[in-house]
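Note that this complex is displayed minus one protein chain, with the remaining chains in position.
Showing chain A:
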Amino acid sequence: MSIPQEHDYIGLSEPLSSEKISYKMAAAAAEGVTPSLNVEKIGVFNLKETELRLGLPGSEAPDRKGGIGIGVSLFGKELKGESMCVKSFVSGAKRGFSDAINGAGKWGLSINGGSAAGLGENGGSNVKEEIPALKPVEERKNGASITAPASKAQVVGWPPIRSFRKNTLATNTPKKDDAAGKPGPGCLYVKVSMDGAPYLRKIDLKTYCSYPEISAALEKMFSCFTIGQCGQGLAAKEHLSESHLMDLLHGSEYVLTYEDKDGDWMLVGDVPWEMFTDSCRRLRIMKGADAIGLAPRTMQKCKSQN
């Protein structure tokens, strides 16, 4: 009985060097050579160098263990350690973009490499279950030999499912721990869109209890799109040029925003969690370039897009 073969098609697991094309493994298999995982190829994950983050004010995404990281938490490392949100929340007041932007400092997202849990799509599933899964991978990533498939690198366009279908699947994936499999009346689905992504996702806000959870989940869900952008250039498994990666990092800073009951677009993280889930109607991962510096008109623009 063979171990399912893991092929890292994206090729980000190797630091900036070209990689053999995956089918050669299949070819080897065909010739009767038992395919074994090429440990060297999958060995070194440059996870930290290429990470997608959607951090929130005052939080550090749970799977970050320090480390080099080019990436910056979405809502600023500067806010790390502060108690979340309460101090910036004035009762009854809502912060528009400009306030939040001026307060929070630099945001940005970096691109996720072959993170084990990073590229799977798991709309609506309980984030808590996934965090432990990340740890074993991170322990392995420092070059220890791997005997079991660790890479969940997602191949662009495989399996061949159409985009619109992915939208609906995001909502309806049954929770594994729910025997009845029926989403109860207490669920709170909101759509999540990302600028530039070909389709929307939907998540159930009730499955999350805090900002770090939702941020980690969205991170996973949408990292495949930023991969897609640089994945276009990696389809040949050629090396990712440094300048290319830098362009993506600096050019594509994302901001997580939500539309509240009044139709205003707010930054995620400003209000206490319960208030957020009560008032959030939809989420949007917006390009920072659109949000920063255009605050009054951005609000306008967001409204007119609805």
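The criterion applied here is as follows: contacts are C-beta pairs under 8 Å (C-beta built on N, C-alpha and C of every residue); 3 or more make two chains touch, one makes a residue touch a chain; residues count from 1.
Operating definition for what follows: contacts and distances are computed from a predicted model.
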Open item on the list: Just to verify: the chain that's not displayed, which of "Protein TRANSPORT INHIBITOR RESPONSE 1-like", "Spermatogenesis-defective protein 39 homolog", "Large ribosomal subunit protein bL21m" or "AP5B1 middle domain-containing protein" does UniProt list as its protein name?
Closed with: "Protein TRANSPORT INHIBITOR RESPONSE 1-like"
Task: Where the missing chain touches chain A, by residue - done: 1-2, 4-5, 7, 9, 21-27, 29-31, 119-122, 149, 152, 154-165, 167-169, 171-174, 181-183, 185, 191, 193, 198-200, 228, 230, 232-236, 238-241, 244, 305-306
